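Here we show just some of the chains, and they stay where they sit in the whole.
Labels run A and B following the written order; every chain starts at residue 1.
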Amino acid sequence: MHIRSVSGDEKEVTKYILNYVQERKIFWKVQPEIYYGEEFHDCLLLKFGNPRTAIFAHVDTIGFMSRYQNQLIPVGGPEVDAAFTLEGEDDLGPIHCRLNVMEDELFHDFPRAVRPGTYFSFKQHIRSNETFIQAAYLDNRLGVYNALLQCEEVRDAWVVFSTYEEHGGGSMPFLLRFIMETHPVKQALISDITWVTEGVRHGEGVAISLRDRYIPRRAFLEKIVSLAKQSGVSYQLEVEAHGGSDGREVQFSPYALDWCFIGAPEDHVHTPNEKVYWKDFYAMVDLYKYLLEKL
Amino acid sequence: MHIRSVSGDEKEVTKYILNYVQERKIFWKVQPEIYYGEEFHDCLLLKFGNPRTAIFAHVDTIGFMSRYQNQLIPVGGPEVDAAFTLEGEDDLGPIHCRLNVMEDELFHDFPRAVRPGTYFSFKQHIRSNETFIQAAYLDNRLGVYNALLQCEEVRDAWVVFSTYEEHGGGSMPFLLRFIMETHPVKQALISDITWVTEGVRHGEGVAISLRDRYIPRRAFLEKIVSLAKQSGVSYQLEVEAHGGSDGREVQFSPYALDWCFIGAPEDHVHTPNEKVYWKDFYAMVDLYKYLLEKL
């Protein structure tokens, strides 16, 4: 999928996901109600059966935006390295260029002037074999992919595609309000990709995050971990002091909703070379399937 | 207008705006419904016709507050300079003094003790000619003035005077809830003053902000810029990595509301010498008039 979807500019990727849903849904066990259109901005919600749980997968990615002259400023928190190739497009046509880093300021090297406010993203280069996939934006193309795979068999759940996650959020509050007023749920699972660290390793299963900068309610985490044990799926426990996700906005919402981030770990986070082991991704898919049934 | 209105203490300035509204509204094309009083704290809302758009102009300003002894702490983000003259008032009477800066700590030099928690603001000194106006608190007296000028001809809009913007916000969430439950809108325009920078210059028109710390939805920005082009009004595109406005709280509200900051640029931001070119201010007035009709 070679569609750019830097935070704030998610229209095309959501349209792509909607098309996928329209084409695939005849093969799904349960036909979802589909919520899409201007009143949902660039988000998409699928309601299957009588949901007790909502899955959230953000469709946006990190990137850059042109400022004046050839300056760039970040969107979200991209890693910066002079080796990175960027792509974008403005009124005058497509743009391919390099990222230049000089004294903490960012520039592109495209020979012509670029309209201020133009989005740039990493050039995509997908490398995949039996063990792993390596590409830009696995965070959160894989979280989206997991959400779509859940659609095939799920009986009762909201499956929700959110925007703006990489740049501070902003779609979750209205998505949550819509969900809680339409068909309320008790819990939210954040289908997103996390970090390989000294405690979370490639190939050791999906990571269940016990905390990042924010801390889910202990009673809910214990239920999740106990179900994960039962499931037989391989998983790792993650404990971080920093980082955040759509779970943050569930925590601060005006609803008593439990939440937990569950996702495969990646290395080379927020670079064009994000790397995820398939084994961990399929553990993610299997654990979501189990949890959606048992929670 | 020599009324102090540092964030948290906006009662008097809002009363002043209400009086202005009461006196002037007979000259307006459409008579607004007026929402004011204790249940709106120190805010004021005017509903004209059947609004599709809401304009927000914050009535508060940056300033200082006395702590213990002769210490001062900032309210919002004022610039500090020993040349600045401050004014305030406590139980014992009016206060005129200088700002002292010593090792990153702030003090006033008023000879008597001042009650802890007393507000201080910059002494007002308005300088105006045909080209520009220079004074304290053009941010956001001019945004308020623009909002009031829109009232003269607007047919359908909410015109809203908010508080607390300079100090992290806090009135927007209840204003937005009231608007969305009373007569909902699809979009918000932030009537505020921005910065002269290397890319936004005096005399080159009103600035349309494509982003500050937060990023409006691209689909909406494109509509705004395309209408601005049509309008013939002179405008500049602004792209900043930092800064914020009442737009932030629209972004994080539980409503799918588009927003855009549109305002004249000023130099010497958050000092007693804020400077705005009239030409840019009148471009702001004209562009709002056009957008309120076409959006």
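The criterion applied here is as follows: a contact is a pair of C-beta atoms (placed from the backbone, for glycine too) under 8 Å apart; a residue touches a chain by one contact, two chains touch by 3 or more.
Note that the structure is a prediction, hence the values are computed from the model and not measured.
A.B. asks: Total copies in the full assembly, please; the file places 2 of them.
C.D. replies: Shown in place are 2; the entire complex has 3 copies.
One rule holds in what follows: only the chains that are shown with their structure count from here on.
A.B. asks: Quote the value, from 0 to 180 degrees and to the nearest 5, of the angle by which the CA atoms of chain A must be rotated to coincide with those of chain B.
C.D. replies: Fitting chain A to chain B on C-alpha positions yields an angle of 120 degrees.
A.B. asks: Provide the C-alpha centroid distance between chain A and chain B, rounded to the nearest whole angstrom.
C.D. replies: Comparing mean C-alpha positions, chain B is 35 Å from chain A.
A.B. asks: Considering only the defined contacts, which chain B positions touch chain A in the complex?
C.D. replies: 186, 197-199, 210-211, 213-219, 221, 237-241, 251-256, 258
A.B. asks: List the residues on chain A that touch chain B in their complex, please.
C.D. replies: Its residues touching chain B are 7-9, 11, 38-43, 65-68, 73-75, 115-117, 119, 164, 167-171, 173-174, 176-177, 253-254.
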